[in-house]
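Take a look at subunit A:
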Amino acid sequence: MSNMVEIRWHGRGGQGAKTAALLLADVAFKTGKFVQGFPEYGPERMGAPITAYNRIDNKKITIHSNIYEPDFVVVVDDTLLQSVNVTSGLKEDGAIIINTTKSKEEISNHLNGYEGCVYTLDAKKISLESLGKNFPNTPMLGAVVKVSEIVDEDTFIKEMEKSFQHKFASKPEVIKGNMEALSRSLKEVK
Partner candidate 1 sequence: MSVKINEKVTWRDITPGGTIYDAGNSSEFKTGDWRVLKPVFVEEKCKQCLLCAPVCPDSAVPVENKVRGEFDYDHCKGCGICMKVCPFDAIQMVSE
Partner candidate 2 sequence: MPIRDRLSGNEAISVAMRQINPDVVAAFPITPSTEIPQYFSKYVADGVVDTEFVPVESEHSAMSACIGAQGAGARSMTATSSCGLALMWEMLYIASSSRLPITLACVNRALSGPININADHGDSMGARDSGWIQIYSEDNQEAYDNFIQAVRIGEDERVMLPVMVCQDGFITSHGVENMDLLEDKEVKEFVGEYTPKHYLLNPQEPIAMGPYATDKYYMEHKRQQVEGMKEAKEVVLKVAKEFEKISGRKYGFFEEYMLEDAEVALVAINSTAGTIKATIDEMRNEGKKVGLLKIRLFRPFPGEEISKALKDVSVVGIMDRSETFSTQGGPLFFETRSALYDNPNRPKVVNYIYGLGGRDISTKDIRKVYEELYEIKMGKEVEETCTYLGVRE
Partner candidate 3 sequence: MAYNFKEVMSKKERLMGGHRMCAGCGAPVAVRSVLRALDPDQKAAVGCATGCLEVSTFMYPYTAWKDSFIHSAFENAGATVSGMEAAYKALRRKGKLDEEYKFITFGGDGGTYDIGFQSLSGAMERGHDMVYVCYNNGAYMNTGIQRSSATPKYADTTTTPAGEVIPGKEQFKKNMTEIMVNHNIPYVAQTTFMGNFHDLHNKSEKAINKKGPAFMNVLAPCPRGWRYDPADLMKICKLAVDTCYWPMYEVEDGIWKLNYEPKEKLPVEEFLKVQGRFKHLFKPENRHLIDEIQKEVDKRWECLLRKCKGHIGS
């Protein structure tokens, strides 16, 4: 029987939600999983709300539709809570992970009565402190790995380091900051 995990990402064009979904697919792939990472495409430009998806499974995935009943939802920008029904179809035994400075209580009003687990992370703060720039997708990636447990944490850290070493071969100075952002997010998501 399949134990497929389905994740939906909400972000704004240009914020890196699509990249984060592809990175998550990458990490899961490297631990031997079958993965899908795909954005929902339209003609939208920077700033417009966008959706990206992940499917992760132990066996080959053939399904090629969007995800309507995700196990996890990741919200990269909490201003989206006003305009997007982020909990649509979200399984009650799943969870939502939100990048915000607000408390869970403040947030919960915007979740359309969702009764499952709610996690928050101040990804902006982590990003600013460890990278010097607001790139929330790296900390959010850490948070989703922590919450979903789709990849074992140590493996995740190891694989991400390799991936950063490859990606930032020409500017190794940023590897440390990215790794710090990841490990902080693993700890700070609550």
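Convention: a contact is a pair of C-beta atoms (placed from the backbone, for glycine too) under 8 Å apart; a residue touches a chain by one contact, two chains touch by 3 or more; residues count from 1.
In picking the candidates, the idea was that all candidates are chains of the complex that A comes from, given by their letters.
Note that the structure is predicted; figures quoted are calculated from it, not measured.
Novice: Hey, among 1, 2 or 3, which one's touching subunit A in this complex?
Specialist: 2
Novice: In the complex, go through subunit A and note every residue touching candidate 2.
Specialist: Per the stated touch rule, the residues are 2, 22, 25-26, 29, 34-39, 41-43, 60-66, 68.
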